[in-house]
Every structure is written in C-alpha cells, then in structure tokens.
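See below for the structure under consideration.
Every protein chain but one is kept in place in this view of the complex.
Each chain gets a letter, A and B, in the order it is written, and its residues are counted from 1.
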Amino acid sequence: MNRPTDPRTVVMNLPRRDALDKVTGRTRYTSDLGAGVLHAAILRSTVASARILRMDFSPALAMKGVRAIAQASDAPGLFGIGIADHPLLNGSRIRFKGEPLAAIAADTLEIARAAAAAVIVETEPLPAVMTMADALSPDAPIIHPDWKSYELLREGGIRGGNVAWEARVSRGDTDAAFARPDIIIIEDCFQVGRQNQLPFEPRCAVASYEDGRYHIHTSTQVPWTVRAVTAKALGVSPSRVRVTVPAVGGGFGLKFDCTIEPIAAVLAQKTGRTVSLVHSREEENLTCLCRENAEVRIRSAVTAEGEIAGREATVLMDCGAYGGEQVFLTTMTAHTLGGNYKLGSVRLNSRAVYTNTPPNGAFRACNGVYNTFFLERHTDNIARAIGMHPLELRRRAVLGDGDIGATGQVFLGDVLRPMLDRMAAFRDRTPDQRDRADGRLYGRATTVGTWFIFVGPSSATVNLNADGSATLVTSGVEIGSGTMVQALPQIVAATLGLSPDEVIVKAADTDAAGRDLGVGGGRATVSIGAASKMAAERVRDQILNIAAEMLQAQPEDLILTKGRVEIADRPGTGMAITSAIARAEALHGPVSGNGNFTAPGVAALPGCAAGHFIEAIDIPVFAVHDCEVAVDPDTGHVEVLSYKVVQDVGLALNPRAVHSQIQGGVVQGLGYALHEKISIGPDGALEQPGFEQYLVPLAGDVVPVEIDLYEGAPSIGPLGTKGAGEVPILNVGATVACAVSRAIGRDVSELPLTPPTVLALIQGRTDRMDHPHIAAEWTENLLGAEVPPRSPAKSRPTH
Amino acid sequence: MPIELTLNGEAITLDIDPRTPLLDVLRDRHGLTGAKAVCREGFCGACTVHIDGQAVPSCLRPIGLLQGCSIVTVEGLAPPGTLNRVQQAFIDHDVVQCGMCFPGMVMTLTDFLDREPTPTRDQIKAALVGNICRCTGYERIIDAVLSLQAEGVA
Partner (left out) sequence: MMAETGYGEITTPQTLADAVAAMAGGAVPIAGATWLLRAPLRHEVLPERLMSLRGLADLQVLTIGPRQALLGAMLTHDALAGALVGHPDLAGLATAAGASANPGIRRTATLGGNIGTRGFAASDLVPALLAADATVILATGQGLQSLPLAQHLAGRGDAGLIVRVEVARSPRRAAHARLPMRKAGDYPCAIVSVSADLSSGRIKDIRIAVGAVEATARRWTSLEERLTGTTLDPALAEAAARQLTGDFSARDAVDAPGWYRLSVLPVLLRRAFTQLEV
C-alpha cells in the first residue's frame, strides 16, 4: 500500500519536549555525569614535532589514587576518514602541540592531572611546518614519512608527501576558454582563518566495561562513528562497543568525529570502573577540530555579457597533523566553489595539506562557508571588471533547470533565480537602514550559495504500544537542532494519526537501533526522517489491515486520526486505535515496523571528478542572503544593520523551529565573518585558549534575521523536506565581506573582518593578496606535476 | 573553619578547601548540575547563580568568601513542579536549542527583571553581555523577555 502522508498534518510549530528540563537545569548532559566515577586526564605533547625517545610512567603510577594509564600500545590501530593516519595515543612521533600521548584515570581530576604532569617524556625535536606554504615547499620535512603504508579507507585518493588528499574536477576545455578573444580574465587570491565550533558542552565521555563490552556514554553527533573508531583504535570487534548519547550540549560539527571516547574506553577496561573524561575549556579550544584555515587562487574567463566560459581554482585546506574530515571535504569544493553558476568549462583542485598544527574537523556547512566567500567575492570582482551590476550578473549566471554543475550533474528545477527574485521583492518591501549608518561607510550585498544535504544510511523502528502510543527507535541525537523533539515525532505522529506527544523518541543507543551516519550535514530530518516515515507507514498499514477486517471495510478507505481508525469522510464510525492494536496483538503479537534509507546516488559526468567521495549531490540546497553594514572608518568596526535570508527548505515541517535555526546559524556566520579569529603561534599552537581571546557574537552584536522560507524546490526528503539547520551559516561570511568591500571601496580578501583587519584595509596597509605557493598555472599545483618554483607567481593582468 | 551558608533555602555547613569555586561545590558535592562549567573565567554566564539576590558567575567565587551568604541556583528558583515567568516565556517562545546556556540565562534575566521590570530591547541585550548563547542567535530570547511586559505580568 502506498498512502501519501498529508503534509498538512505534519506541518506545525510543535514546541520542544525537552525545553522544560533545559530551562530548569534538570537536563543531564554527559558532562554532568561525573559523580562517583574515576576521572581521567590526558597527557599532551608540549612541542609540535618530535620523536619520542622514552616515556616513564613510574612517577605517575606511584601517586596515591592513580588507577590506570592508557598509552599507545593500548590502542594500536590507526583511524581516519579516507586514510587511516591517526593514532589514538601517540607513542612515537609527535605531530602537533597538544597531541594526546597517554591518559590517566584516578580517584579525582586533580590527581589525574597531577599524575599526567608527573610522567617523564623525553623527546628529540624534529623539524616542523606550521603553514601550508611551508608544507608545500619542495624541501619541506614530510610530516607522515610512512604515508604510503597507511591503510586506504577510500579508493581513488591522489596523495603524496604533505598532501593528504587531492580531489580534482576537470570538465571541458579551460585552456580554450581562457584563450578566447572575447573574454576578460579575472584572477583573485583569498584566505580564511580557522573557526572554533565552541559548543558549550566540551567533548566528553563516560565509559564503563560491562560483560566484556565497552559502554561509552558520550556527547557526540555520530554514535556509530564512535563505535567504529573505538573498535578500530582498540583493535576489537565493533560489536563489543555500545554507544549511548544523552542530550548533547551543542555540536555544530565538532562532535561529528570520534576523538576522546576510545581513551575513556581503554581506561574503563583497565580499571573495571566507570571513567569520566571531560576536556577542560583550554584543552577543548587548543585541540578544537576547527573549520580549517584555507587559501585559494581562482581565475575566471568571462564575457562582457557575464557568461563564465572557464574557471580554474586551487584550494588549499589545512588538515593539521592528521587528515580527518578535510580529506572528505576536498570533495565539497566541486559542489560549492564549483557551484552556484553555469560554467562553460572548469578545473578545480582541492588539496588537504598536512601541517604540524592541531587537526581540523567539520563545522556547520564546512568548507562551503569559505568557498562561498571566495566565490562570491570573486563574482563581485568579475561584475566590476565587466561593468555589470553584481545582482544582474548573478541573475544571468546562476544554475537553472537542466544546467550542469562542475562535475556534470544535472540540476533540476529553477531555484536560485526565483529565490533571487524573492530576495529582490523582500528588499523592495523593507526600508533600507542606510540612515542608521550615521556617518559611517555604508555597504550592502546580496549573495547566493549552494550546499547539500548529506544523505546516507539511516534506520528506524516504530513500536506501536498497546496504550496507543508509539516508540520511535533510531540512532538520532538531539544536539539542539530540534530534530529529535520536533521533526521526527511530527512525522511519525502524522503518519499514525497520533499527537506528537504520544510519540516516544528513544535517545541513541547503538545496541537498540540500526546504523546511522549521524546528526549533521542537515541530514537528520531527511535521512532519519525518511526511515522513520517508512517505519511508521509499515505500522500504519498493519493497523489498517486489521482494522479493515474488524470494520468490514477496505484498508484504502480507512484513515488514522486523533488516536482512532476512521472510515474516511465518516468520522465517528471507526474505533479507537487501541482496539485495533489489541486485535493485532492477539492475532500476531505486538505491532512494529522498520524503515531504512540511504543515498540514492545522482549521476555525475564520467571522468570529470577524481578523488571525490561524492561526485554529485543528492539534495542540493540553495540560499540567498542580503546584508547591510556600516563600517566605522576610524576604527574598522563593522556593524550589521540588517540581515535577510531566503532559504530553500523544501518543506518546512516546523516553520518556527526552522526560523530559530536560521537566526542561530546566521549569527554563527556573523561570528565567522567579523569576530571569531584564531591565530597560530610560532610553536604551532592556537592562540585562543578561552573565551577571553576567542570572541563569539554577544546579544548586542546581532540583529533579528528577516526570513523568507522558499518552499517547493525538488527534494527526495520525506514530504519534500530538506535539512534546514546547517545551511543558514553558508553565505554569511560571503555576504558580509561583499557588503564591507563595497562600503570601504577595497577588495576584501580574507576573513574574519576584525576591526584591525578592516582598518588596515581602509588605511591601505594591506597589499593585494597573493599566494606565491599556489602556482598561477593550474596544472602546476597537481600532485605528480613538476614541482612548482617557490618564487612569486607569474603576475597576470587582474582586475 | 567550617563554612556556613544557605543553599536554596537550606542551611548547610561545608568543611572543604575554602578556595574551591562555588560552581564545583554545587556540581560535585550537591549534585546541582544546572549551573554549567563552560568557560570558568566569567565570560559565558552558564554558571550564573544568585548570591544574596545578585546574579553572578559561580566559577569565580571561592566558597570561603561566602560565609553567611544565601545562594540560589536554578534548581531552587521556583518551587518544585513550577516555573518562574522567565522559564515559562522561554518554553512558550520555543527559545531553547542545546540548552546549556539556559540555566544561566534564566538566573541573569530573573534578577534583571526584578530590578528593571520594563526594559527596552537594548537594555536586555546589555544585561546579557555576560551570557553567551552559541545556538540561538539571541533575538528570540529577547522577544521572550519582552513578551513578559506585553502580557503585563512584569
């Protein structure tokens, strides 16, 4: 049977069931579970690059209250994404300052920390490289001399030396495009720093060892990744690891990776006790798996009419000491920097580069955020060079129905252009805030952005209980986005004719629910939602079949509504759903249904992409942002005067919750654009250990985001939904940068735009940005190509 | 010397290192985990409690300085099973996301509204300079607080 669930029964501003406990302080996060357990502290390296000659744990072991030490030999397996290059605890070669070398469990945290400090570590310094420019120089020390021996977890990667992974796109003949007589060439370099997710709950885990299995209770977005990585690091079967997840105090992608959980597991197994491992804020910040710093050289061949005949770009992404998420993210350059616009031909090279700095990770919309900044600033420069209004250029050049993307995938539906129209109408009906600039420099910009929903495997089980309630069992995690407390119960309730508060949602437990890729990438509502919907539909069909027999009706004529089975159009003639459940239980046993979902796979043009994890995106998501700024010419302070978002959401299941995600995501983007600076010191360590130095937006720094939800674009998500939580941050950096650039009349080529950075631009203290270590000739940046000279790049006519 | 103080209306005596931050006393000794240890340097506000009626971060208050003080945490703010008006407004306006900052937000804004019953938007924002939220982007928090005046209950 295939009964479509009526979206009208799903869409509502359902309040959050977790709000009461959260505002009364009763929610118990992983970091709140420290009573009556052993506490663990991590011994970290104090230098960025060294060979470990000797570690002597005896002074630590001699301390009263020390219960166990975990060291490299306890977790021999290497793990990673794409490449297994990362040890859990390093006993041989230190690759960044702050790298975990060992961990100690003790009766109190004070003792554990004192014991960690007492371990004697003898090292021999090795040369270090702190920047990508240094890492790519021909005589650079190789950070992973054994890189060839690492296990490949994904085929197809192009690797070598300090390049952890290279993903390339080549479609069409860019040489021909750049040689055309009717084009202008516009070339730019840009760069961005790192961004710390700064979830309020740091990474933490509480582990125990029960009946020969590891039980890890942790603050994560990816319980199944924690299960797999723990097994790989410890060299045990994944079936011996159970992961459960309570409320998570913020993730934003930081907790999309497994980091400290296996350490707690080792210590639990060794002590036989429950062990709590909670990062201090300083540890958390200094080893944060940040959004990576990145650099680009991009050039385009554009006609006077705004046709982009060719585009070439090389992006360098700093993965830090280990490949991690950046290896995967090389893929996303094709779909972001290579997105938004129709390109006659395109060549892209996205390189994850090792440095002796802390590893980076995933952060809400990941490299899409800076690739969109690069692309939109470049687009503004193109508009200036060809003398076209930047909005007109975008209207002409954006992808429409049937256009092909960088890797040759065919985009369905006109989405970006009507969204631009919606934004234009939005601007027209809202008075501008120019007056509030009050003598400061005023600027305004509208940008476009392309991101995607990270689909992939999810599973769900719905148990229909005898009392008429339903229990939804998934591996989903509530990280604050509301999926587990709003979207999922809404979907299941609508399918079964229940109210959402009659749907119990079980917190993630890898022993109870099937495999899942995790909560992040905007995927939870789509992937877990689709699996949940399928599971609920299978339950519904069983009930309708039973009820049809009882009511002597056809199942197709029955509906589930308000806890009852009714004959359609004849309310009151049916029965309570509990009667049908009782009958079903008597005949067959309790009623349950399973659902699953995975990425359907969209075709790219064969041969266009190399080294990619995803050659074409299953669910594209588009965003159009508009922002007004006032810039203080004396201090460089940027004030955001207004911010507007038109966001492609497919279908908004809970419009109020979607608005909340957009407000929060835009504000995180404002932090990225304006305040959140991370610098790396000469020792390779991040220089922002706490909230004093790392500045996130405060209430006074933000504005109410004006929001227009664009519904109806094609989506394979349940009921036509798309994830709405990740994408709001996507083009904030781009929009603010374009607006500031117009306000001050200077090229903005880097983020964040802190007051000193902006004032330096205004005062002409900043040279035009150039990256000599990214060759102007695109092919020279490829692995296997001749090593490019370190001398400054050939100068090219630029605009 | 034992430290005597009142915690959520109950007289208690502590014989511990007087340098221990109040936050750790609350969380580790009394299981009051509503106050969160987030920055431990007075910038984030997640550990805010009321000391003698004033909202202050508990991470920077050594317990030894609190002899005779009255301390109220988020757990003691309203009688069991009830909510104060700030908490109710947060629920009604669907303000919460991850939730880690909200106990501190509630403590700060409850104190603030007692002293400033009819604040402007800018005044509320100024009152939140020491309360960071990483999820919500703040504006709905402000809307919720302003709604209390609109309803005339402030």
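Here is the rule we go by: a contact is a pair of C-beta atoms (placed from the backbone, for glycine too) under 8 Å apart; a residue touches a chain by one contact, two chains touch by 3 or more.
Values in this document were obtained by computation on a predicted structure and should not be read as measured data.
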{"item": "Of A:6, A:56, A:110 or A:501, the residue in touch with the unshown chain", "value": "A:110"}
{"item": "Which of B:8, B:33 or B:48 contacts the chain that the document leaves out", "value": "B:48"}
{"item": "Residues of subunit B (touch criterion as defined above) contacting the omitted chain", "value": "17-21, 24, 28, 40-43, 45, 48, 54-57, 59-62, 64-65, 67, 108, 112, 126-127, 129-131"}
{"item": "Missing-chain contacts mapped onto subunit A", "value": "108-110, 113-114, 282, 634-636, 675, 679, 687-690, 692-693, 695, 697-698, 700-701, 754-756, 759-760, 763, 765"}
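Here is the rule we use: only the chains that are shown with their structure count from here on.
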{"item": "Subunit B partner contacts - residues on subunit A that touch it in the complex", "value": "13, 15-16, 18-29, 31-32, 34-35, 198-201, 247-252, 281, 479-482, 656-657, 660, 663-668, 690-692, 696-700, 702-705"}
{"item": "Subunit A-facing residues of subunit B, complex", "value": "27-28, 31-41, 43-44, 46, 73-75, 77-78, 83, 86-87, 90-92, 94-103, 106, 122, 124-126, 128-129, 131-142"}
